[in-house]
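One chain of protein is taken out of this complex; the other chains stay put.
Moving on, here comes chain A:
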Amino acid sequence: MNAAMPHIAIDNVSKTFGSFAALQGITLDIPQGSFTTLLGPSGCGKTTLMRLIAGFDEPDGGEIRIDGVKVNGVPAFRRQTPLVFQEYALFPHMTVYENIAYGLKLQKTPREQIGRKMGEMLEMFGLTGLDNRLPKQLSGGQQQRVAFARALVMGQRVLLMDEPLSNLDAKMRVEVRSELRELQQRAGITAIFVTHDQDEALSLSDRIAVFDKGRIRQAGTPWEVYFKPDNAFVADFVGTANFIPGEVAGVEGTDVVVRCAPSLLRVDAGGRAFRPGDRVTLVVRPECISISAEEADGGVDAANSWSGEIVNSTFLGRLIRYRVRCGPLACIVDDADPSVRGFLRGAVRLRLDPGKIHVLPGEGGG
């Protein structure tokens, strides 16, 4: 196989249901052995794309290729794209063993080989001793492990996952994440993961494709998606962001000087070309703004620094989230070390690090 060739290639794929355009011109390359997450709000098309890859539905236009071979029209049972379903879809009339071994039996795998592989799987997923139970006799976590074992037992190079962690409780979800990532890397599987949970996407993925209304709004590494969002939708959907409208006052090398309501800000243009007078939107993550009491700062109006007034505060344990009014703007600011000075009140000073401000063209960030 050509090393540069993506394992799974989605090429200009579209799909409509009645008059609803579920996917419009989706193009996405999924490299061999990568963990790719399809992220987006419900109804954005991410699950539809996964179902097209698995062959449950056929695209209306475009091509899906696996290992360079077009799979449009290939029925689901010939695609070899095991899927872990959101609700697990364990066969209720079969035992754990029968569920996991089902695919092997379909392939007419020799009995001793089935025994060996099953032993490995039961061991790997901590299901030893549960093999004669029916799915309804298992806990949610155990059911989920059976679903994974069933999908992986045939040793295929692809694993599709449709929100497989959404039925677990919050603590368990975080635990399973790292196990899942480890497993995928160890086995070198090409994984496609559908979720609407941004934390899950950021923590698991090599690449994230952010979906909205049937289109991909940005595909990139978690870092890029979080710190260098292509547009306001991505910035807003992934994490919390402050959107500050402004106008380019001047261009200095790779930096632009932006005039926004409280003051002038010097920011990195991020490789984009701007001209004075352009309308822009600045994206600033709440944790990228530092906050301190106004008096302590001595009232000096330093560069990239604004004075404001706290409107309210929310204690979240690991941080305090402040809502601060700076002139006409309302900013969200996170104080990541609340134990040091406790809650701030009244007048405060905000400091914006120019390296951590991301600038998007246009009002509203396109």
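Definition applied: a contact is a pair of C-beta atoms (placed from the backbone, for glycine too) under 8 Å apart; a residue touches a chain by one contact, two chains touch by 3 or more; residues count from 1.
The working rule: contacts and distances are computed from a predicted model.
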Protein that the absent chain corresponds to, by UniProt name, given "Nitrate reductase-like protein NarX", "Electron transfer flavoprotein subunit beta", "Phytanoyl-CoA dioxygenase" or "Iron ABC transporter permease": "Iron ABC transporter permease"
Given A:150, A:217, A:285 or A:349, the one touching the chain that is not displayed: A:150
Sole residue of A:103, A:141, A:245 or A:270 that reaches the chain not shown, by the stated touch rule: A:103
Options A:76, A:187, A:316 or A:330, residue touching the unrepresented chain: A:76
For chain A, residues in touch with the removed chain: 54-56, 58, 73, 75-83, 85-87, 89-93, 102-103, 106-107, 150-151, 154
